[in-house]
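Here the complex is missing a single protein chain, while all its other protein chains stay put.
By letter and in written order, the chains are A and B; residue numbering begins at 1 in each of them.
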Amino acid sequence: MEEISDQASKPILHWIPRLSTFIKRRGFSPLTKPKRQEQLTGYLTIAPAFILILGLTLYPVAYSIWLSLLEKHSFFPQQRFVGLENYFYLWKDTEFWSSLWLGVVYSAWTILFQVILGVAAALVLNETFVGRGLVRAIVLFPYMIPTIVAVILWKWLLNDIYGVVNYWMLAFGVVREPICWLGADCIMLSLILMSIWQFFPFVLLSILARLQTIPPELYEAAKVDGASAMRRFVHITLPQIRGILFVVILLRSIWMFTKFDTVWLMGEGAGAGRFIRTLPVYAYMRTLTYYQAGLGAALAVIMFAILVVCTIIYFGLFREEADIG
Amino acid sequence: MLGRRRFWAMGILILVFLFFIPMMGFSAEKKAVRIWHTETEPQSVKAFQQIIDDFEKLHPDLTIKQEALAWGDLEAKLTAALAAGAPPDASHGQAVTCASFYAKGLLRDQEDIAASIGKDNIWEAVRRQCFHDGKYYGIPHSAATSLLIYRKDIFKAKGLKPPETWDDFIKVAEAMMERDKDGRVTRYGLSLPGVGLFINIAVGELTKANAGRLFDPRTGRPKFTSKEVIEVLDFYKKLSATVLPPGWLGHGYLDTFANLATGKAAILYQGYGRGAGYIEKYAPKEMANADHFGVLVKPHGPSGKETAAQIDAEPWMIFKNAKYPEEAAMFLKFFFREENYIKYLHTVPIHLLPTLKSVRNNPAYQANEMVRKWKEWQDMQYRYFDTGQAKPTLIIEWDDLKLPFGLEILGSGIVPDMVTDAVRGMPSLQAASKAQARAEELITKLGYKKW
Partner (left out) sequence: MASTSFKPPSEVFAQPPSFIPHQPTWENFWRLFTSTNFLTYFRNSVIVSGFAVLLTMVVSAAGAYSLTRYQYLGREKIAGLILCTYMFAPIMIVIPFFILAKKVGIENTHFALVLAFTSFCLPFTLWLMRAFFKTIPLQLEEAALVDGAGRIRAVIYVVLPLALPGIIATSIFTFILAWNDYIFTRILITSDELKTLPVGVQDLFHSALIDWGLIMAAGMMITIPALLFFVTVQRYLIRGWGAGAVKG
């Protein structure tokens, strides 16, 4: 037993130079030929995940799809089968299109900046410096707090009458009048800023984890060759993190598009919240405030369909990252 | 090595086993009665639990589980529970909610509870919260109205007179504003919540104070484009332009109290008795009393003669198809017994006013410090009740409760959107027409179109 652990750890150090040249030249090697036993093990190890997920989400998803074909009041059991009528209704509903637009705007801006900020911060935190552990903990903070606390915090800070942000902006003469961060004009901006702050640590941590496993020899070799930091980033780092980045962007897109908690808590769908009434919020409202469960379910199905289509396109565009190595 | 692994395996097995125990533990011989309500303040939850504990001592075969939820959560849970065919045994609801549930035959009547209280003992002003077809289907757990709270000290210092009309009101509010040497406002005249529910409440009140109606009493057709409602929108526009903070649409309900308590706003139009507690906590000590924060009679609109306020008195609803409706009824009878009821009411003294007349006159109830200190606030609420000027949200006259779509219109956000549009520059008539069309469409879709 002992020999193997020694043997396993030592050879890793030997393999790395072989590995790096290998990767540079050929990419990943083809898999070993599938054998019957291998296939079985393969199925077995994926089975628990598969069963759990399907078992737990199949019923809810099927229920929602069925519900979208009904006209049903959320409180009462009476229901009426109406086929695709809910979808046609939504097609003509201006609120639907406005919430779709708001949802897209929100998702696009937040994803873009979460990724940029996350990758940049990961690069910085990859370097060793004093207090790095502490900085990492602090930087992860926004993602860690429950949404309700984060929203309370931000609403507190951005309050136009007694908020700290306005106070400092006035004190430094940045603005002459306090800005109504949570008022109708700025609330989308505030929401986007807050969402970027809240979720960029996810990108950060994922990319950082990947950066940690890039062999440093690659960088050293490049430095020896005289490559600048930018070139090192583009030619070494970027290819190495592409796989992770692909999944991270995918996940964040799904999440931001269906994000409910943060958006709802900022505005609650009315008053100033009207201007951040994104698609998930609208679906919630139709189900739980208009009490039209069928329409709410139809909205959820529409969201789902949009995401599926976009994902298929995404996979198509970035085929290499999607494929198995 | 092997020993280690076995150790871990055992450890995990034990953890898993421990984990499943809670799941098995609750096989009850006791009947578990579920009661949901919306008084979430810790002291109210505690007092309620005390009542529950006392009740359980008398009925050892029952255990009552209370759950205190915010409104949004209550509705979500209710929806889930009803969808799963497992409603709670009793729950709070709004007047329109109770009406809707009654119309769908889901409620158990509360005639027996009313009888145990004494039908004459139930305060007339709130009897009709959920009273249909000659029977009680919901007895309110307490009662309160909205209040116009103002800075009495500033008011007196400036020698102002109580406003009677909306124009008067704007003038008074403007007079109470304050600016600093740079011309920036340090105290606004008015603070309103920009939250959907409160805009709904305000529009209902203002329309009534303007002698208008939101829905035609015969056909139920929305009347948003009527003159009275348009005047309400114009009033909002003027308020927004003069005395309200520019970001008011983003202010929450509690922000308004913070603004009042810290002197950033002079008046609240949508204040409630709860605010007294807030003021006591956050206003400077010397100012935390009714001499500084008083209440005025609300003004009426240009087309109206009388003012209006909103009733906040959620009826208890008992679900017929729940597991233990009879037991829930038993508990409610116990709840309304004076010694228990007073305990409950004293947790938020100025806001939870008694539904029972006998309690109101009970010296034990009166002997509460806050009740005495803020008596002016209580009296104003009683005044609104006694003059019939107080009605539930979006209800102008009691028969509006017969309209089957109250619940959905309330939740749809159509009315708050209308106000938002108007306040952001859309001409009042246009905003009203847009809302009118949306409301008509919603009512039609729900199948209630009768015009």
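The rule is short, and it goes like this: a residue touches a chain if its C-beta (ideal position, glycine included) is under 8 Å from a C-beta of that chain, and two chains touch if they have at least 3 such contacts.
All values derive from a computational prediction rather than experimental measurement.
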Of B:T165, B:T242 or B:T262, the residue touching the omitted chain is B:T262
Considering the complete complex, identify which of A:L100, A:V119, A:L218 or A:A300 is in touch with the unshown chain. A:A300
Mind pulling the chain B residues that touch the left-out chain? 1, 4, 19-20, 22-23, 34, 40-42, 65, 67-70, 73, 76-77, 79-80, 83-86, 253-254, 258, 261-262, 272, 274, 277-278, 281-282, 284-285, 348
Which chain A residues touch the hidden chain? 4-5, 7-9, 11-13, 15, 18-19, 22-23, 28-29, 31-32, 34, 38-39, 41-46, 48-50, 52-54, 56-61, 63-64, 133, 136-137, 140-141, 143-149, 152-153, 156, 162, 164, 167, 171, 202, 205-206, 208-210, 212-213, 216, 240, 243-244, 246-248, 250-251, 254, 258, 260-261, 280, 283-284, 287, 296-297, 300, 303-304, 307-308, 311, 324-325
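Rule of thumb we're sticking to: only the chains that are shown with their structure count from here on.
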Nearest whole angstrom, what separates the Cα centre of chain A from the Cα centre of chain B? 37
Hey, which residues of chain A end up touching chain B in the complex? 1, 74-78, 89, 155, 159-162, 177, 180-184, 187, 267-274, 285, 287-293
Complex interface listing, chain B residues touching chain A: 1, 72, 75-76, 78-79, 82-83, 85, 100-101, 104, 106, 184, 193-197, 199, 245-252, 255, 258-259, 262, 264, 407-408, 411-413, 416-417, 420, 424, 442, 445
